[in-house]
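The complex appears here minus one protein chain, its other protein chains still in place.
The first chain written gets the first letter, and so on, giving A, B and C; residue counts start at 1 in each chain.
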């Protein structure tokens, strides 16, 4: 629904935001319509970032880019896609800002020019030492045009490139200096390179299209959308290079199994994606099933809050034996241009977006499954909707553990003050949202939902324990205000 | 999905289109933000027409209107809503053209000026004698600015108004001349009037808002969206007048129970609406249950094609005992600005919009439920999606009977040539779409799905038998080309 | 400059506004790109109306139209011109509203459908009995969609058409009922018709293009812009018909020489137009020459206020022997999107648009020529500009007599309260604008400026004497508020 942890109000359905989606395609056969591949792949990755997007196309070493604020469907037109033209390589990006302001300048891919030609970089994740790196670069005379991590990464690679034999060696040498989470797709004049931090916070996979094109994407759903076959996940710490010599891998920084963000399985990723071998949809069904075991209840129907609560609701129904029902109709026409109701009509806003099916819930004891509670206000409104539609009891079940700690690795789960679970007990939350009972998935339960994944997990937002060192302070606008101004 | 009976290709999810949604609000307390009420109500009625929309506001007898081609979210802005201003009465309309070209001129509400002031008319339905009426009017010196029925209706009412004591009497006298389907909301300088044809093809209901505002809408979901309470359906043949004397009814033309369009229950209406006392969602669940009885099969999972096939799929699962599963993920970001893939990539178009969940269907015998088959191409693509995702068997079930006859009453189910069921046997269709088996709901079954409705049904598109006389010929562009040009 | 008589503030250079420009083209050779002809002709007529514009194209009796608020350059795109398509006939219109609100509905050409097919009407002028005619029509059951005269004219023609043998006969019969000023271009399924009221207030001319196309336009500059040769003016009261029989004339209503608006020669028309045989540029030169005789002065330079004061300034210089100079630079980039300065910066607004050339006026006695003074504020600012640039003396000369009476015939010279010359003596005006002396062209002088014209003049705005009966009351919004509302 439409609530946000941070200050920005948005029409989007998601309360918590992933930073970005990345995509790259390399055509060994020569110049092709790689911009179209990127366009359709970005549609599949739109859920990972709705603030800005961009595509850069490389034709014979010359890179053209188009990017802007807005959704893929609005930013790209037949005309500007045609102007990008055909090429051998393309990279694409969808962005939600965790670092750096919402501005056209911060849209990605970032395209820069350096001594060995042009480079385009698309980044998903968050560096924990970006401010320090930037300060060091500035002290050596660097100038910055944006406030995002990607420019820092580009600089580090460029600096290494001066003394490296190849762009991939430059990436390899830069990686130890980059702390935090990053899944990168990098385009040089002749190569497409994918790289993933050694912890493996964010997903990144490789595929191949029927004609032989090599593709990289944040999620497998992007491969499906363009008819590419899944090859494998990029490993934590791995660099994969695609060029006219074929595809090869640099594993210098590979150390252990990835610790992939557990909340990708619960919430961020699209249910039709498969991450580290685990179907996301199955993980959510399983979350619902475990939740049913951990928090059983007497009830007549199980319903999910669309769209992200439906999978877990079905799992809860399967495990509990309580019939699954469709409890809400969601209005599909709401978009950024929707005019929010005035204060007095604010209560109606949720009704316009979501309507309860009285015929399903009237007179019933209802289990309502959602995937998270952030500030609690949206949940409270949904409980009210159900009661007004005649529900006799409303038992809320959440298919994730409570958030108790910020995420430093590429999402906007931020300060503790804004997380209701840091402020109140579950009992208090239950009272605030007006439910008859409330149950969160346990951390132990959450760790079991993706049993098929061949990775470990980062569950720092649920436990406060992270698979890497955390920074002392984090601020989204860390580069906005210059630390010291002296003239 | 994205297939159409007629020639127009569209991004919309609906294969078959309803003509329109209508809305009206009267505030007995004085000038209020009735434009906002209309705006939010039209969001709830957007599924009934996505080509154009409009709102007219009446302040002290002076009517302002804003209307254009496009969705409610795109046509209306803070600025133009503010420019409409406050008023005592408003009417709104969402349109999909069954008669008249897609043009700005044809957008509704139609606002005209006549001897007794201004009038705004919003119309859902289709007159079967519009061409004759128009010809007669032209022969008496009338001129027309549009090619839609609504202007004909406006003329008839205006002509009657010359000799009638009131606008409602003019409506009453005009109704016997109007053949076919119409659910009207009419705004005069001081009154809001709702009227429904004597057969009652299209739904129309009345509600009341907490502060006392009287509202009329095509569906109850519009009442819910603005916090209005459902009062009752407008009866077939009834005229309801709201003015400073209160609300009163004229029943001169009421003859019998409405014969409401059966396909409203199966497909057109929003599932959270209640029509003639019958929950639409329940009717669809029931369609699925009856379908399971009529066309049982051995299978492992039942899945629905989103969004409109989900209700019936759940009903099928309930009745058959085969587990209900979520089989597809639908991309919510596709909109009118989406660039269709080139011919060579056409197969991918369906993948971008819809992805099958391999973890659900792989190795399984699948029952796939959808609400209609029009040309068959979309169904064929969806079957392919499932097979590629590993489905062992695909049994298609359709929660409506086959279309065998055109609709003359406000939908675009038109000529027989374009309906696959008029061209092929069910066995042939099954082969064409590539399914292992195919089953349509029987006409007898369809008549049972809305058992709770206190109305009869028009099921002419399934049977060829209509509750009213049908015209000799029907053409969407019936007014486009002047019948005879003489000078 | 940027001042207005009426309430509407506008970026446009013109203080006083002509109502409209009209254009029509008939191609005897078959379907051609007549929309392009209209597009380029409307560019040449843009000075006659900048509020809205439109083009209607007739292909084989079917009329397509595109019109909207805005300038020709903004309303028409390659796409919508292409959508209008080729045809045998086209009519075009540029509009500034003297009657009827500024709204998309009121844009012209008006396209209507009647018993004999479609008709498009483009109108320049103003009916003095429009309200009465409209009332009569409404009493016979007519409904109106707009608030402009053109719809009344369309109705009258249509009504006559019912019993007439041809559209031109219908026009002929309708004309005696239409009082006031009208220069019409009318397109029927197979004919293009031009008609001018019997007084001949507004200009209308006929031309022929090299390939044989017949064209009508408000001014000859439109003929030049499309390479058409001037044939002759349409006479006062004349109807000219172009169809597959050729071109023919109906002179039933021709009575005497036209009394063409004198202010067309002074101000409205483009200087490169020739009206009734008189070059407009020459008339303005002559106005300047006569002004120099009527109001001589000792001075060092003569300058004109661009653009419309330049011609008369040159004439003044010629007759007086005082050197002509370029005294101002005008910013050509100001347009509707220009953001007006805040109150405190208001003085700057005139500087942004107009800058005085200090090198020309510094230390000089300056004669500044403009073509009118409306409210006086703009003139006062320009005098200030000159003084600040160092002018020693500023002698203002106006190449028209003072406005003392409203215009009922198609311009916005309206109520006496808003005309400074009705409120103050010339001496007072001179003091208010801060000039050292002020001289207006005399009425007698004005009557001599167009000595080459084979017409008489309407100079009612300067004399209060009109060549036709005037209405009792005139209101731009005469149709806005229904006279009486009864239900």
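The definition used in the following text is that a residue touches a chain if its C-beta (ideal position, glycine included) is under 8 Å from a C-beta of that chain, and two chains touch if they have at least 3 such contacts.
Predicted model only: the values in this text are computed from it and were never measured.
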item	value
Partner chains on view for the chain not depicted	A, C
Given A:138, A:300, A:388 or A:426, the one touching the chain that is not displayed	A:138
Omitted-chain contact residue, chosen from A:155, A:216, A:295 or A:338	A:155
Candidates C:69, C:231 or C:357 - the one touching the absent chain	C:357
Touching the absent chain when the full complex is considered, from C:165, C:307 or C:428	C:307
In chain A, positions touching the absent partner	61-62, 104, 111-119, 135, 138-145, 147, 154-155, 158-159, 162, 166-167, 188-191, 479-482, 484-487
Missing-partner contacts on chain C, residue numbers	13, 33, 36, 39-40, 43-44, 46-47, 71-74, 76-78, 81, 221, 224-227, 270-272, 274, 279, 281-282, 307, 310-311, 314, 318, 323-326, 329, 331-335, 337-339, 341-342, 345, 347-348, 351-352, 355-360
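Here is the rule we use: only the chains that are shown with their structure count from here on.
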item	value
Same vs different contact residues, chain A with chain B, by half of numbers used	same
Where chain A and chain C are represented by their mean Cα positions, the distance between them in whole Å	60
Centre-of-Cα separation between chain B and chain A, whole angstrom	37
Sites on chain B at which at least two other chains make contact	none
